[in-house]
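Worksheet: one structure, shown below.
== chain A ==
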Amino acid sequence: MWPDIDTILLVIVMLVKVGVVTIILLNLPIPLTWLERKVAGHIQQRPGPMRVGPHGILQPVADGIKLIFKEDIVPAKADKLLFMFAPVVSLVPALCVFVAIPVAESVTIPYINKELTFYVADFNVGILFILARGGMGIYGIILGGWASNSKYAMLGGLRSAAQMISYEVALSFSAIGVVMMSNSLSLVEIVESQAGNLFDWNIFYLPVGPIWFVIFLIAGMAEINRIPFDLSEDEGSLAAGFFVEYSAMKFSLFALAEYTAMVTIATLGTLMFLGGWNGPVDIGIPPIFWFIGKTFVLIYFFMVIRFTLPRYRYDQLMTIGWNVLIPISLVLVLVTGLMRIYL
Partner candidate 1 sequence: MLIEYILFIIFAVIAIMSSLCVVTLRNPVHCAGYLIVTLLQVAALFLLCRSPFLAVVQVFIYVGAVLVLFLFVVLLIDVKKASMEIFKPKHRPLAYGVLAILLIETLVVIFVGGLEKIRLAAPGAEVKVETIGRELFTSYIFPFEIVSVVLLVAMVGAIVMAIDRRG
Partner candidate 2 sequence: MNFAFSIQDVLGVLPEIIIALGACAMLILDLFLERDKKEWVAYLGIFVVILAAIASWCLINTAEPYVMGRMMVIDNYSLFFKFTFYLATILTLLLSINYAKSADLDYRGEFYTLMIFSLCGMLVMASGSNLITIYLGIELMALPIYVLVGFLKNDTRSNEGAMKYVILGGFASGLLLYGMSLIYGLTGTTDLAGINAALSAGTVSPVILTLSIVLMAAGFCFKLAGFPFHMWAPDAYQAAPTPVTAFMAVASKGAAFAAIVRVFLEALYPAYAEWQMILAVIAVLSMFYGNTVAIMQTNIKRMLAYSSIGHAGYALLGLVAGTGEGSAAIMFYILVYTLMNLGAFAVIIMMRKTGKVAGDSIYDYKGLAKNNKVVALVMLIFLFSLAGIPPMAGFMGKLYIFMALINQGYIILAVLGILTTAIAAFFYIRIVLFMYMKEPEGEFDLVKSCALYIVIAISVIGVILLGVVPGSLMELASKAALLL
């Protein structure tokens, strides 16, 4: 009754893939925090971290060590269980998302003649899975905010709940747009539909592609609570929002989840609009580098935005979501549909 060798191999390969993805994701914040602080520094005409290592490149490591050794404070009146659990709840869905994210087209390994795919699983509803799973990250914020038993944390959680619900609609609409343009819910097929040159990318599906992309970027930024939409952690009016009571590793888990979510949105943008691993021109670079490069550009864009734009007021935030993005999305769905039928 033992499974045959192929199945065992499949399981091993899958486990290895999961391990690799997890390790990459857990370590990504190290370069990303450094980059973010550097970007912040240079935008504000200062050098940023410089002391630890050349150009402060080891600064995140130092930060990490500091966070690990800090005292882990649990407020006396907090709901202990949920307080411990909330950072995990916010991190796990963010990591889970990457099960469905393909990073390059599959290659056939020479000699053993086996196909190696660069994703853990290709769901035929991949894009929905990512949105659904990503949407769950919000529970960490709400539960964390509530469990802290603090006014500011609670308000942060509530704000965040309303915000994410609102923008998830627009984000899903942009996904619907992509699905209509690419005719599939599977991310692999979506990327394959954009193969060819630059103008086969969904962002150049004129005239609706660029508008979809903008909607996606705005909704995505709101969904991951980044400036200018980080109302839930507004230090001006809410101290630090939902994680005001968190310290040490619990705090860093939240930060980790936030960075992972940012990477998710960047990879989603790459896959959905920027042609995934397809290069604009064929110059012989392996596809995976195109993918990483595009994702990096988007991440860099998010960072620049963070230090360029001021934060919106809460009512403005809601207005943008409900009165601007969603109506535009509805019209665009109609236009895209008509284009699909008649063009």
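Everything that follows uses one rule, which is that contacts are C-beta pairs under 8 Å (C-beta built on N, C-alpha and C of every residue); 3 or more make two chains touch, one makes a residue touch a chain; residues count from 1.
How were these candidates chosen? In short, all candidates are chains of the complex that A comes from, given by their letters.
Treat the numbers as computed from the prediction; the structure is a model and nothing was measured.
Interface record for this complex: partner of chain A among candidates 1 or 2 is 1, by the touch criterion.
Against candidate 1, the residues of chain A that register as touching in their complex are 79, 82, 123-125, 128-129, 131-133, 135-136, 138-139, 142-143, 146, 154, 157-158, 161-162, 164-165, 168, 172, 185.
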